[in-house]
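Inspection log for the structure reproduced underneath, given as structure tokens.
Every protein chain except one is present and positioned as in the full complex.
Labels A, B and C are assigned to the chains in the order they are written; within every chain, residues are numbered from 1.
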Amino acid sequence: MALVLTEEQAMIRDAADGFFRDAAPPAAFRKLRDAKDATGFDRDLWRQMAEQGFAGVLVPEAHGGAGLGFVAAGLIQEAVGRNLTLSPLLSTAILAASALVAGGTEEQRAQYLPQIASGERLFALAADEQARHAPHAIATTAEASGNGFKLNGCKTFVLDGHVADTLIVAARTDDGITLFLVDAKAPGVATERTIMVDQRNAAEVTLTDVQVDGADVLGGVGGGAALLDRILDAGRACLAAELLGVSQQSFDTTIDYLKQREQFGQKIGSFQALQHRAAHLFCEVELARSATLRALQALDAGEDRAPMFVSLAKAKAGDVAKLASNEGVQMHGGIGMTDDYDIGFYMKRARAAGETFGDAGFHGDRLARLMGY
Amino acid sequence: MALVLTEEQAMIRDAADGFFRDAAPPAAFRKLRDAKDATGFDRDLWRQMAEQGFAGVLVPEAHGGAGLGFVAAGLIQEAVGRNLTLSPLLSTAILAASALVAGGTEEQRAQYLPQIASGERLFALAADEQARHAPHAIATTAEASGNGFKLNGCKTFVLDGHVADTLIVAARTDDGITLFLVDAKAPGVATERTIMVDQRNAAEVTLTDVQVDGADVLGGVGGGAALLDRILDAGRACLAAELLGVSQQSFDTTIDYLKQREQFGQKIGSFQALQHRAAHLFCEVELARSATLRALQALDAGEDRAPMFVSLAKAKAGDVAKLASNEGVQMHGGIGMTDDYDIGFYMKRARAAGETFGDAGFHGDRLARLMGY
Amino acid sequence: MSDTLDAFRIETRAWLEANCPAEMRTPVARDSDVCWGGRNAKLSGPQRAWLDAMGAKGWTVPEWPAAYGGGGLSKDEAKVLASEMRRLGARSPLSSFGIWMLGPALLKYGSEAQKLEHLPKIARGEIRWCQGYSEPGAGSDLASLRTSAVLDGDEYVVNGQKVWTSYADKADWIFCLVRTHPDAPKHLGISFLLFDMASPGVTTSPIRLISGASPFCQTFFDDVRVPAANLMGEAGKGWDIAKYLLTHEREMIGAMDFSAGGRDSVSQIAARTIGLDGEVLGDPILRTDIVRHEIDAWAFGLTMERVKDQAKAGQGVGALSSMLKYYGTELNKQRQELLMSVGGSDSLQWEGDDGDQSRSWLRSRANSIEGGTSEINLNIIAKRVLQLPGA
Partner (left out) sequence: MSDTLDAFRIETRAWLEANCPAEMRTPVARDSDVCWGGRNAKLSGPQRAWLDAMGAKGWTVPEWPAAYGGGGLSKDEAKVLASEMRRLGARSPLSSFGIWMLGPALLKYGSEAQKLEHLPKIARGEIRWCQGYSEPGAGSDLASLRTSAVLDGDEYVVNGQKVWTSYADKADWIFCLVRTHPDAPKHLGISFLLFDMASPGVTTSPIRLISGASPFCQTFFDDVRVPAANLMGEAGKGWDIAKYLLTHEREMIGAMDFSAGGRDSVSQIAARTIGLDGEVLGDPILRTDIVRHEIDAWAFGLTMERVKDQAKAGQGVGALSSMLKYYGTELNKQRQELLMSVGGSDSLQWEGDDGDQSRSWLRSRANSIEGGTSEINLNIIAKRVLQLPGA
């Protein structure tokens, strides 16, 4: 497959760029932050995103979605990254949709996928239990009980857990890990919202004797580990795309600033030391772009090597976003440290998205293991 | 202890600087290289070094040495590093002298230490058996035989093994590792010289049923591992000092070149990108200097933490010498790649000395383990 | 000599035991535990007692001359005092830009009248000072500042704007760089002026940083009238004083950020947080990054020690403040990046005490900007230390 966008994909990119620039630019992010509302994002924006087909980007057309695939999803996430847009896109449209598409029964797909595409139901993935990503380290238990299971355990870093209607919970059953669809309002589910450094919302979710039905098993009993990896890889690739957007916007903003700001009677962009750092950063952003596109294509094609490409992309895009935003703040000097400028927001988002579902170290280690060393 | 040279040490530094600059500068190194002689260094220079007290720098005055200690030895090695001087200083005056001082019996010390100080006997440490430094991975065996032992095994990277009169061999005995003093001309000892990238000489030494006497055990049967660590730490700290000399000379040469060479109608030293890299390198060389001095002082004081300081110094000085010489070649441009200029010699020596007795990765790992992580 | 010192030690120990309140012998835990003094200081009873006792002896500034409110101690006596305070766990009675920055400059460049007026009040914590250096258009290129001071009779009339004035909203007086000679070459038109922040025409507004609140302000001067006698040093020679102070500041920031006393190393925190896998840290890639950082941090710490020891031994150390500032602050940023990685999602929290780590990380990003950027310090090393040619 050629490493270029198809015409359809180029159109999606242009549409997403235009939409987020107009409807959810950094100024909207700032406004939401200052308002400190309980939702943490704009439900009206989410409705518009559903109308645009973004919420259903991974939902097959048969279930009311746009069925555009991962490259398209990545292009939308990249625009989100450039604009710092707050929305349940990742947790619902990427993670939950790919979970249901890959592991859902016919009934589950028919029930939930249209609700994802229409934007009416929000999901959250309750997998991590440790502060450092270790997806198979699951202590939450699911014991057989009645015609279903009883869940007990504590989940951390549950993105959008505070607003989710349905949780996807990973728990340990006799024969491995199993995923469950859990009503967030079910008895025994306690959710505590946490606001993160990047204004995203994560939650601590405590499950105490939560009763679920056998029909709520997602992907078969004991089949959760492989399914979880697929869901996480979908999320990681799209996070790589978002990190790419963060990098590109940090870079562009910084280059603009280098062309405007004067010190010592010269534009600071004329100083060779900054020029060389900017030129190096340009190369790094291009590398992150190539790796990310390849990972998204690999997911679309269902390649066996997709996990390798995903780890490559997440590691590289994460490191580059950190470098781009750090260099951005440093080259902005003092004003880069002020809340009045946006560049600091990109640094915060780079750090948080870089951490989410495994940082560059995690994915470097995973990649090496997948490659046999 | 203050991190400064004592007056005596400052005098030794000045004497060593003067001696090597006059008697064994880089031009002498080049001449020896081009002559391709079988010894690989200048025996007359070695005699002069003995007269100066350099060969006996670690030999106590009671045994005819100067008894100056490790800081002094490091200052001599630093001058060696600056001048690329070829000599058996490391293998004989540092490794063998510290082995005998730390582990020799009264008889062994009385026999060999004066011969080291006078320069008349050359030694080589035959410890490593793998291409990557792993000092306790010893497969060479010493089986009880007669009133002594019979040695069998293969040693690699034996510095100055081709000219040594006496080998210090590490071998495995029933109760651990034991060191032996072995006559290099004893039956069963086969030595093959190898010329390295930096023109130093290493040898492959094969031991086939080599018979040694019980009196040739150094440091007690089974006491070799701890003694070997002490000997190696002495060598590592002095190699750090040599690497510091390599760094400093690479740096100074490069700064001079930046002040002379013109391109685009300007001195290239006026280009800010090169200035910043040079300024960063300046800091790195200063850090290497501090770490090296501290390690040598720790050895002199016999501190428990000496191994940590030694690994710190070897890791830092090795990395800095690599950086300094690589930056040196790059900033010299094309001529830096030619054999006519000396800067390439420093790059070669930085690589080889950095590798010897553990590279920065080895010592980083060792340091982390010593610190408990 | 040693006998005299011993006597001084015994005496000092007794005095500290008698005068340092118990509450002042506990570690500083929160911002309000730090005593900055000043006209509007809100001090607890013990803070006030401790400051007054130490101020009266001049031991807030042990080595300043007694005539200016100092303790008049020798270097060795001052060391004894410091060690005895450490022994007791006594807090510093006074944190003050007056002590750290203005004082040394006043001692070197001030008139006798200025020294007598200002130094004792600094020593006793009566007046809190702030520093008026940077301007919106003059950051790294500080000398391009435009705040003007025009002589009108025996007063200067000051107009302009400063940024990054730490605690300007809490300070009583400001030491301020102003342009008195608009037509002179830019470094020669600058003067060093002292004035009361309560003067009509001075207003301040706080700057919000990415890490949340901040001590920094913007400060505006609108026809502020300052007696000409408040000029420090000669008119047009303020740049020399500024450079002197900046060098001082750089050493302080480099050293402070790096070695905030007795804190745990990254590896200790990581071993606690992540745990070991056998004998080594449970994350092999992060372990590599941590050990590289600690090698540099340790070698840097030894370098600070060596610089000090060489200075004591009377050996020239060159213009090393820029090296300490550059390398120390870069290391501190790296430390914070590593601590963020060690903490994982826990360290992404933002609100309340849980957000301490993320705020420390964000705060650290300013280290390589404030008090001379890393780039400026590399320029200085290249030009002053290495003597590389100008462009």
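As a working rule, contacts are C-beta pairs under 8 Å (C-beta built on N, C-alpha and C of every residue); 3 or more make two chains touch, one makes a residue touch a chain.
What you see is a predicted model, and the numbers here were worked out from it, not measured in a lab.
Seen in the complete assembly, the chain not on display touches A, B, C. If you put the hidden chain back, the residue from A:138, A:315 or A:350 that touches it is A:315.
If you put the hidden chain back, the residue from C:19, C:92, C:203 or C:288 that touches it is C:288. Listed by residue number, the positions of chain B touching the unshown chain are 128, 130-133, 156-157, 194-199, 202, 262-265, 271, 273-274, 322, 326, 329-330, 333-334, 336-340, 344-345, 347-348, 351-352, 355-356, 359, 361, 364-365.
Although one chain is not displayed, its contacts with chain C can still be listed: residues 280, 284-285, 287-289, 291, 391. Mapped onto chain A, contacts with the missing chain fall at residues 2-4, 255, 258-259, 266-267, 269-272, 275-276, 278-280, 282-283, 286-291, 293-294, 312, 315-316, 364-365, 367-369, 371-373.
Note that in this section only the chains that are shown with their structure count from here on.
With centres defined by CA atoms alone, the chain at the far end from chain A is B. Look at where the CA atoms of chain B average out and do the same for chain C: the two points lie 44 Å apart.
Chain geometry summary: the mean Cα position of chain A and that of chain C are 41 Å apart. Contacts with at least two other chains are made by residues 375, 378 of chain C.
For chain A, the set of residues that touch two or more other chains comprises 271, 273.
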